[in-house]
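Only a single protein chain was left out; the remaining protein chains are all shown in position.
The chains carry the letters A and B, assigned in the order they are written, with residues numbered from 1 in each.
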Amino acid sequence: MAKTLFINGKEVQFENEPNLLEVIRKNGFNVPTFCYRPDLTQFGACRMCVVEVVYPNGRTIVNSSCTMPPEEGINVKTNTDRVRKIRKTVLELLLANHDRECTTCDKSGNCELQKYSEEYGVRNIRYAKKDPENYAPIDHSNPSIVRDPNKCILCGACVRACQEYQGHAVLGFANRGSKTTVGPVAGKALADVDCVYCGQCKAVCPTGALTLVNEVDKVWNEINNPNKKVVVQVAPAVRVALGEMFDMPAGENVIGKIYSAMRKIGFDLVFDTNFAADLTIMEEATEFIERVTKGENLPLFTSCCQAWVRYVETQHPEMINHLSSCKSPQSMLSSLAKYILPKTKEGYTKENTVVVSIMPCTAKKAEIKRKQLTDNGQFDTDYVLTTQEFAQMIKSAGIDLKTIEAEEADSPFGEYTGAATIFGASGGVAEAAARTAYYLITGEEIASDDIVELRGVDKHAYNKDVVLDIKGTKVKVKVVSTLVEAEKAIQEIKAGTADFQLLEVMACPGGCVNGGGQPTSCNTPELRVKRAEGLYNEDKCDTEFRKSHKNKDIIKLYDEYLEKPNSHLAHELLHTTYADEFKGSYKDL
Amino acid sequence: MIQDITPIQKAAIEKVNAQGLRVLICAGTGCVANGSLEIVKKFEEYGLTVNPLGEKDKMTAVPTGCHGFCEQGVLVVIPDLHVTYVRVKLADVDEIVNEHIIGGKPVERLLYVDPATGEHVQKNENIKFYKEQTRVSLANCGHLNPEVIEETIAMNGYEALHRVLEANDPQAVVDTVLKSGLRGRGGGGFPTGSKWQFTKNAVSPTGKKYVVCNGDEGDPGAFMDRSIMEGDPHKLLEGMAIAGFAIGADEAYIYVRAEYPMAIKRLRIAIAQAEEMHFLGENIMNTGFNFTIHIKEGAGAFVCGEETALIASIEGERGMPRPKPPFPANKGLFGMPTLINNVETLANIPPIILKGADWFANLGSEKSKGTKTFAVTGEINNTGLIEIPMGTTLREIIYEIGGGIRNGKKFKAVQIGGPSGGCLTEEHLDLPMDYDSLTAAGAMVGSGGLVVMNEDTCIVEVARFFMNFTQNESCGKCTPCREGTKNMLKILTKITKGQATLEDLDLLEELAYAVKDGSLCGLGKTAPNPVLSTLKYFRDEYIEHIVNKRCPAGVCTALKTIEIDEELCKGCSKCSRTCPVGAISGEIKNPFKIDQEKCIKCGACVSSCPFKAIKVK
Partner (left out) sequence: MEVEKNFKTAFAGGFGVVDSILEKYEYKKANLIAILQAIQGEYNYLPEEVIIYLGTKMPLSPATIYGVATFYSQFSLDPKGKYVIKICDGTACHVRGSMPVLNAIKGKLNLKEGQFTSDDGLFTVETVSCLGACGLAPVIVINEKVYPKMTSDAVKTIIDTLLSEERK
């Protein structure tokens, strides 16, 4: 039953909205927010969303709209002198305490503090500037995330994201009152704690306190080096999100324009990580069948998500044998580029080839530094750029993504099936694997390619249990996103109550479409749903085949080089090992 | 069938009577600091061997909770001899025992001297400090040994709980509390009965509800809750059990500040004894009602006095307040409906049940019923803990009960309600002390801290002191409180240093209103009160600091100059030898001089001068 209330005098209906702010935003009004993130617990700390609420009996209060439940008959005033004064004071106070070097800040142009200060016309900071001795060092300790405490406004969004998505909360509040800070335990650097580098903290940060390690300049240098051949690959989830940064709708698949932009930027060969995703399915499905046959190390854990892999290694090292030995698609493609490509393309050697990957992910930046993925100190993948960095590259090259023509990827690692595309959404790996496993086990094609029970990327779909029927054989699959849900699955296994044989884990809520390197979506969770739709659309409508084993170039790759899935060479190039890389884990105690 | 309480009461009274002559020695934190435990021991040594004059055949030393008259500690009261001894030292015990208890002759030099008349007052009830009070929540404090449950039972302890359980009508209990007009004694003044009704009506997802007693008395200058917990813990426990029965809770927590170790100790003893007597725990008095009370020790955070922060703290989290709604009555401790009342509020419950809602409602003023405790401190003769009917005027408190300003100085202001409250001035002396009058005047009852200031107190410095307190105690969660109090403190500090401009004063006021309006919880919403109220009543003193760079009270160090009066200086050099920074020089037998550049204005020279030649300006 819909009820009514008034917003600035306008009568509006509400039903199940969790708070007044959502009602306000649904009805064409807006109030600014810093700490409010729809997917996280309401916190009520920044006080930017304060509104005046007049009750039917005439009583007036000021309260944060993000924490107030909507009530029948109240009149909400969002723009009175009283609340504007509070907001402007909050902005002025925050800015007084803030490192205001906007022009050189990675968040410039995308910063909520900057945006609201501009909207509210804050031109004069009358409060004393932060004392120089209170400036804290910037944390450059790790390959993924830069943490600048001097830009932190203590909204706590990162703390909640870390806690509520990933559970083991490497970020927390410390101290009290005006001495409050946010950071890892005891002032340590992120590299010295069990951070998995998922980047969700950065995704929800309204300011430049948490930003990416930006490597755009390094990639330009490689492109401009005449002695280098620069090969680029792009992950599934990037194609449905990049457009957002060029005024295109979320979920619009711009893969052809991406290839085109890559060539215009100057990359020598344009590949698609999707190719390697198909390859992953061939390897992983084979591995899965083998494990089920032998009854070993079940359930099998997917290993595409580096944040998840690092979580297992640091928090549950005794379970690493459950992880699939398959490298992630990114690392598979890099191996192919370094070891197979020189055999097929003239002028390419392992030494002169630079592999750049465009990823929705910050953890991928850490993945490539793993010693298992290097050879004599040389990285298989040389650089990872996130979707955001890639957009910056396109813009600085003067390319208008919206208007350029679509092109095709280069062979031999550009061809892909729909099964690969859906890797970008939670459940996609499991679905793709199921399609191929069915074929590998039965020799027949699965009746329907759509296993919709495995799909869904919103908050209610972080934990899915599906039973697949492979000609009478039941296979139980668990698909989770966020490490909080993954931990529950692990506890089930430890308690002996788990009955699933395959566990797909993506650390970011909803999977890679919502990765830490994607254009920010924390205030509009619907974005990730649209991005996922974009992936499923390509799977259904735009690809010739929807099963990895149908990828012609994959078949060719096995025929010409790898022989068969899980062959000796496949193991050498496409599989990896775990553990012992990460030191400084709490478990060392 | 409910257990009969009469035989239990009889046995308890017999046990108390068997003590013979009861010598009550205050063993509250204040008197213990003055050595009362040694005095108790000394009396115990005399103990049963003493044969007092009169009917009693023996003597028992009874360590009690706080009598309230801390200024005059250690207090020794012998009710049967109608005598109150003040400022008792260990060495005085022999005399009291031999001269008075055995000899029948009061020790005059240890009696209280009325400052107005200069006469010795023997009886407690004739001491003005006590005479003007009406004690309800503090009624038994000082009259019983809190570590012996029978002493409480002998004074009607747990009779109210018995009565409530016998009637077995929870709604009737809520109705009585509603009718009494009792309002929360912790600060807000919310009607207690309504709070109980909300929690009673709330639907719990599991059926579980909690009672939480807020004993996180953090207001600097308030110690009534401590006195109740130390002096009459059973009254609090009984009040909690009645609350639990009324709202349908079977589990409770008392959150006590870690700074109150004695209160924690005595509560633990009291809970254990009450459980043994079946007044708490499982199947209370054979009625099937269960009620378990746990103690949670705080760890030092003023903000935990805020109910949602307190809940967070009990749950093992940082004491950061949570947004309301939802209110704890609906979603409180561990997500369950929770009734949170402070110590004094709950201590009022048993007397209300026993004497009736009407009796209570007849005390106090129209909208503020009952009595209220105040901790009267500062520059006043009789510091201590008092309980008076709501509506008593400030003048009565300060000049009648409090005995006026110390050292004959002039009254300047009184700070009520701690860091959340405000300053009141001479014009408010006839203001009735109740919730609404105080709020209207820009102060608040708060927990009842009442700090009296004289002409030597700098009002700007006091505002700065409170702001320093709140900014230290701000949890740091919401922006207005965290950043706002910090910047208010910065501006106030600038003013006390003579570095501020009139624009700063405007900014201070603007910020104060934004913090008051915009903060998340009560701490932030009230933090600007001391500033706003002093700006209202003492604005000229602020302006004096800013425009003339002068502190009228001579308190603000940076605005002081210390000078040597050449006329009076005999050139003895004592000051220059005392000066820690070598700022004073001169030749013997000639007037000395202070180098103002070097002087740190510590004032050491002023007190060292035998000729009073050094003056602070």
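Rule of thumb we're sticking to: a contact is a pair of C-beta atoms (placed from the backbone, for glycine too) under 8 Å apart; a residue touches a chain by one contact, two chains touch by 3 or more.
Computed from a prediction, not measured in an experiment: that's the story for all the values here.
Of the candidate positions B:D92, B:E159 or B:E217, contact with the unshown chain belongs to B:E217. Between the chain not shown and the residues B:T152, B:T338, B:T377 or B:T485, the one that touches is B:T377.
Note that of B:L53, B:A167, B:A258 or B:I543, the residue touching the chain absent from this view is B:A258.
Within the whole complex, the absent chain has one touching residue among B:L267, B:A301, B:C481 or B:C569, and that is B:A301. Within the whole complex, the absent chain has one touching residue among B:V451, B:L505 or B:I594, and that is B:V451.
In the complete assembly, the contact with the undisplayed chain comes from B:S313, out of B:S313, B:T392 or B:N529.
Against the chain not shown here, chain B presents residues 29-30, 32-34, 70-71, 73, 217-223, 226, 258-261, 296-302, 313-320, 334, 375, 377-379, 383-385, 415, 418, 449, 451, 453, 457, 462, 465-466, 469, 472-473, 475, 580, 602.
Touching residues on chain A toward the chain that is not drawn are 163, 167-176, 183-186, 193, 586-587, 589.
Heads up, the rule we're going with is that only the chains that are shown with their structure count from here on.
One inter-chain figure worth recording: chain A and chain B are separated by 54 Å, centre to centre, where each centre is the mean of the chain's CA atoms. Listing the residues of chain A that touch chain B in their complex gives 42-47, 50, 62-64, 67-69, 82, 85-86, 89-90, 93-94, 96-97, 126-128, 153-154, 156, 173, 175-180.
Taken in their complex, chain B has these residues touching chain A: 301, 318, 320, 322-323, 325-326, 471-480, 482-487, 490, 507, 510-511, 513-515, 517-520.
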